[in-house]
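Complex shown without one protein chain; remaining protein chains in place.
So, chain A:
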Amino acid sequence: MPPRTMAELVLERLAPAPAAGEPTISSSLAPNLVLVVVVAVLVAAGVFLLLDRSLVRVLLGTLLIGNGVSVLFLVSGGASGKPPFYGTPATEMSDPLPQAMVLTAIVISLATIGFLLALSYRLWQVSGTDNVPDDIEDEQLQELADLDEPSATFDVGEESTTTSDELAEERS
């Protein structure tokens, strides 16, 4: 019998109806309801904070959503298991791929914290508050739109590029 990959072995096990009580990959991929609820609450609270004017709260919201997504990855990996080290049978092991993805995400969230905190601090230093103001240029643009005016960069020269005396003559 030729050597088979792990995937083939698993597919083989997936195909027949599993014996009663025996854990299989297909049943272990069913989502964990408690974790789903935790994810939902984390991202819901995160979105609430994300929509705040305060940059620090926006950051906290980002962190909550980040934590929620980390747990979401766990859910996608299926059931819990033994730590993923070589030697543990694949069926008993927790899925290593989502873990690798989450690991970098965690470290990047630290970078996000540092960056957004620096941004908040800078904002506070410049404006005395960490509330994000509306963009002044966009407000000006809205005023222009209300007046049906063209943009500031529009070249509004009146005289003809074919400046000729025939036109000047007509005007006079």
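Everything that follows uses one rule, which is that a residue touches a chain if its C-beta (ideal position, glycine included) is under 8 Å from a C-beta of that chain, and two chains touch if they have at least 3 such contacts; residues count from 1.
The rule is simple: contacts and distances are computed from a predicted model.
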item: Which of "Monovalent cation/H+ antiporter subunit A", "FAD-dependent oxidoreductase", "Heme exporter protein C" or "Phosphonate ABC transporter ATP-binding protein" matches, in UniProt, the chain that is not displayed; value: "Monovalent cation/H+ antiporter subunit A"
item: Residues of chain A (touch criterion as defined above) contacting the omitted chain; value: 5-7, 10-11, 14, 25, 27, 29-54, 56-58, 60, 63-64, 67-68, 70-72, 74-88, 90, 93-97, 99-104, 106-115, 117-122, 124-125, 129-132, 134-139, 141-142, 144-146, 148-151, 154-157, 159-166, 169-170
